[in-house]
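This structure is in structure tokens; I'll ask about it shortly.
Excluded from the complex is one protein chain; the other protein chains are retained at their positions.
Then we have chain A:
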Amino acid sequence: MSILTGKAKTLGLAAIAAAMMTTVATAQEDTIKVGILHSLSGTMAISETTLKDVMLMLIEEQNEKGGLLGKKLEAVVVDPASDWPLFAEKARELIDVDQVAAVFGCWTSVSRKSVLPVFEELNSILFYPVQYEGEESQRNVFYTGAAPNQQAIPAVDYLFDVEGVERWVLAGTDYVYPRTTNKILEAYLKDKGVAEEDIMINYTPFGHSDWQTIVSDIKAFGSEGKKTAVVSTINGDANVPFYKELGNQGIEATDIPVVAFSVGEEELAGLDTAPLVGHLAAWNYFQSVDTPENAEFIETWKAFTGPDRVTNDPMEAHYIGFNMWVKAVEMAGTTDTDAVIDALVGVSVPNLTGGYSAMMPNHHITKPVLIGEIQEDGQFDVVDSTDGLVPGDAWSDFLPDSAKLISDWRKPLECGNFNVETATCGGKGS
């Protein structure tokens, strides 16, 4: 008996030890790592920190649901510090050292451009959640933010049809996104019969703080007897002094409305919005959208971060992107890059505005476009929306050398810039 018990004891101990060994091993091996590449310091921290938080929240939620492919997800957070070359270094570190299955990150176009070669070389996946200028389609990148035809063009249409605008000020910060967007808009407006002298284009440096001259120029431009509107691609910190100056110089939304593409709930948090009521923004999501999905998302977000935090459009883009990735990994049954990239095209997941967004062959997604008016509480009221979902167009139809390009990453084409005239892959953007 005693021998037996002794044997049983050792056996039992061995079994426990073995079990412990395996749990340790699973903790080390059986997690799927997800990279988060957002600036937590420097100029862009203001916008990107929120996106890091939302990713952590989504990963935690997924783990509570039981993880992915029977494994837990593990977030790997790095800080590229608003330094563009550092983005490339950190991306390399995430893929090479941490062996992440996919990366969610970047905000500015220049940071995206700087990591592109890394993702291509090391063959990994990047989800990019911010509205951007288009004119790009890469095999390793999935663009969950809006392309120009999902934000800028519908906003201009709204000003045309509802506000009856005839004169246009295109004001932007001086870098690639506003320059390209304004080029597309200028071509689009001229297509619609707007004369050259009815378009004023103005660029300002990053963080521009003295808007007196420009606002009074806009005022003068608007007193030429035609209805005038401002289309603003002014970025980040420069918006607060711009809107303050508008309010102080007494430009009301009923006189000269401003429609902005980079101003969301987060940016308005630093402003007294009472003088700005009626100015517009075009996005694919607003916190005020009244759907059960959104209510649940806001509730989880507030519980995760704090009661005063707001939600915004790029956060929804990460929500969509993350769920698409989860679904594609489940379909592929593996996190292998090539399999997931193939599985992602065609995946469709619910968005927060009451519909479904689908990943298209050009690696952009379908989204509804909403026009919102700024309210006194710093939120937006939706005043107009497109009837259905708008598919993202990588290559603008309004730029002559892009109109003939299409992008389709499915077999057999597998090309991001296929020229339909010459039937060859390559040219612009390659």
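FYI, a residue touches a chain if its C-beta (ideal position, glycine included) is under 8 Å from a C-beta of that chain, and two chains touch if they have at least 3 such contacts; residues count from 1.
Here is the rule we go by: contacts and distances are computed from a predicted model.
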item	value
Name under which UniProt lists the unshown chain, selected from "Urea ABC transporter permease subunit UrtB", "3-isopropylmalate dehydratase small subunit", "cytochrome-c oxidase" or "Spermidine/putrescine import ATP-binding protein PotA"	"Urea ABC transporter permease subunit UrtB"
Per the touch definition above, residue among A:Glu61, A:Asp381, A:Asp401 or A:Glu414 touching the missing chain	A:Asp381
Identified contact with the non-displayed chain, of A:Gly193, A:Gly250 or A:Pro307	A:Gly250
Residue among A:Leu86, A:Ala269 or A:Met331 touching the omitted chain	A:Ala269
Residues in chain A touching the chain absent from view	40-43, 45-46, 49-50, 162-164, 174, 202-205, 207-210, 212-214, 216-217, 219-220, 222-226, 237, 240-241, 244-245, 247-250, 253-254, 257, 266-267, 269-272, 277-278, 373, 375-376, 381, 383-384
